[in-house]
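Showing subunit A:
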Amino acid sequence: MGWFGFKKKSSGDVAKNRLKLVLSSDKAGCSPETMEQMKNEIIQVISKYIDVDTEGLEFRFRNEADGSNSLLANIPIKQQAKTRRSY
Partner candidate 1 sequence: MDQSVVIKGFNKGIIVVLDPTKDYGTLKEQLAVKFRESAKFLGNASMALKFEGMKLDDEQQREMIDIITTESKVNVACILGDDPEKEAGFTAAFAEMSAQTPQANLVPSGFNGTFYKGNLRSGMEEIFEGNALIIGDINPGASVTAKGSIIVLGSLKGTAFAGSEGNENAFVLALDMAPVQIRIAETIARSPDHPAKSELKEPQIAFLEDGAIYIEPVTKKVLSERTI
Partner candidate 2 sequence: MGEVIVVTSGKGGVGKTTTTANVGTGLAKLDKKVVLIDTDIGLRNLDVVMGLENRIVYNLVDVVEGNCKIKQALIKDKRYNTLYLLPSAQTRDKSAVTPEQMQSLCEALRGEFDYIIIDCPAGIEQGFKNAIAGADRALVVTTPEVSAVRDADRIIGLLEANEMKKIDLIVNRLRVDLVKRGEMMSSADVEEILAVNLIGIVPDDENIVVSTNQGEPLVGTDTKAGTAYMNICNRIIGEDVPFMDLTAKKGFFSRLFGKKN
(Lines give C-alpha, C1' and ligand atoms only; values in the text may rest on other atoms or scores of the structure.)
Protein backbone atom coordinates (compact mmCIF):
# COMPACT_ATOMS: atom_id res chain seq x y z
CA MET A 1 0.00 0.00 0.00
CA GLY A 2 1.61 3.10 -1.20
CA TRP A 3 5.08 1.64 -1.00
CA PHE A 4 5.83 2.68 -4.49
CA GLY A 5 5.64 6.41 -4.41
CA PHE A 6 5.32 6.70 -8.16
CA LYS A 7 2.44 4.28 -8.46
CA LYS A 8 -1.15 5.40 -8.26
CA LYS A 9 -3.06 3.77 -5.42
CA SER A 10 -5.08 0.89 -6.84
CA SER A 11 -8.83 0.91 -6.38
CA GLY A 12 -8.60 -2.36 -4.44
CA ASP A 13 -6.50 -0.66 -1.78
CA VAL A 14 -8.73 2.38 -1.81
CA ALA A 15 -11.67 0.07 -1.18
CA LYS A 16 -9.89 -1.62 1.70
CA ASN A 17 -8.96 1.64 3.40
CA ARG A 18 -12.37 3.16 2.92
CA LEU A 19 -13.93 0.04 4.39
CA LYS A 20 -11.70 0.08 7.45
CA LEU A 21 -12.63 3.66 8.16
CA VAL A 22 -16.31 3.23 7.50
CA LEU A 23 -16.52 0.09 9.67
CA SER A 24 -14.78 1.82 12.55
CA SER A 25 -17.07 4.80 12.40
CA ASP A 26 -20.13 2.52 12.01
CA LYS A 27 -19.26 0.87 15.27
CA ALA A 28 -18.24 4.00 17.13
CA GLY A 29 -21.39 5.70 15.96
CA CYS A 30 -19.52 8.77 14.84
CA SER A 31 -18.33 10.19 11.55
CA PRO A 32 -14.93 9.42 10.00
CA GLU A 33 -13.88 13.02 10.71
CA THR A 34 -14.65 12.61 14.40
CA MET A 35 -12.69 9.35 14.39
CA GLU A 36 -9.72 11.09 12.86
CA GLN A 37 -9.94 13.89 15.44
CA MET A 38 -10.14 11.43 18.29
CA LYS A 39 -7.16 9.55 16.94
CA ASN A 40 -5.13 12.76 16.80
CA GLU A 41 -6.10 13.79 20.32
CA ILE A 42 -5.17 10.39 21.72
CA ILE A 43 -1.77 10.61 20.01
CA GLN A 44 -1.26 14.11 21.38
CA VAL A 45 -1.91 12.97 24.94
CA ILE A 46 0.28 9.89 24.69
CA SER A 47 3.14 11.64 22.93
CA LYS A 48 3.39 14.05 25.87
CA TYR A 49 4.86 11.14 27.82
CA ILE A 50 6.30 8.76 25.22
CA ASP A 51 7.60 9.11 21.69
CA VAL A 52 5.25 7.24 19.41
CA ASP A 53 5.67 6.05 15.88
CA THR A 54 2.83 7.84 14.12
CA GLU A 55 3.45 5.86 10.93
CA GLY A 56 2.60 2.47 12.37
CA LEU A 57 -0.51 3.59 14.24
CA GLU A 58 -3.59 1.41 14.04
CA PHE A 59 -7.03 2.22 15.37
CA ARG A 60 -9.90 -0.18 14.87
CA PHE A 61 -13.05 -1.45 16.46
CA ARG A 62 -13.54 -5.10 17.18
CA ASN A 63 -16.67 -7.16 17.74
CA GLU A 64 -16.65 -8.70 21.17
CA ALA A 65 -18.29 -12.00 22.06
CA ASP A 66 -20.87 -10.26 24.24
CA GLY A 67 -22.06 -8.16 21.32
CA SER A 68 -20.27 -5.02 22.41
CA ASN A 69 -17.45 -3.35 20.52
CA SER A 70 -14.04 -2.41 21.79
CA LEU A 71 -11.60 0.13 20.45
CA LEU A 72 -8.26 -1.40 19.64
CA ALA A 73 -5.35 1.03 19.48
CA ASN A 74 -1.97 -0.27 18.42
CA ILE A 75 0.61 2.43 19.09
CA PRO A 76 4.22 1.52 18.39
CA ILE A 77 6.80 3.30 20.56
CA LYS A 78 10.00 4.72 19.07
CA GLN A 79 12.77 2.91 20.90
CA GLN A 80 15.74 5.01 19.74
CA ALA A 81 14.05 8.20 20.83
CA LYS A 82 13.74 6.87 24.34
CA THR A 83 17.43 5.93 24.51
CA ARG A 84 18.44 9.27 23.15
CA ARG A 85 16.52 11.07 25.83
CA SER A 86 18.23 9.10 28.62
CA TYR A 87 21.48 10.81 27.73
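Assume a residue touches a chain if its C-beta (ideal position, glycine included) is under 8 Å from a C-beta of that chain, and two chains touch if they have at least 3 such contacts; residues count from 1.
Picked so that all candidates are chains of the complex that A comes from, given by their letters.
Note that this is a predicted model, so its numbers are computed, not measured.
Trainee: Subunit A is shown by itself; which of 1 or 2 touches it in the complex?
Mentor: Spelled out: of the options 1 or 2, subunit A touches 2.
Trainee: Inside the complex, what are the residues of subunit A that reach candidate 2?
Mentor: 10-13, 15-16, 18-20, 22-23, 26-27, 62-67, 69
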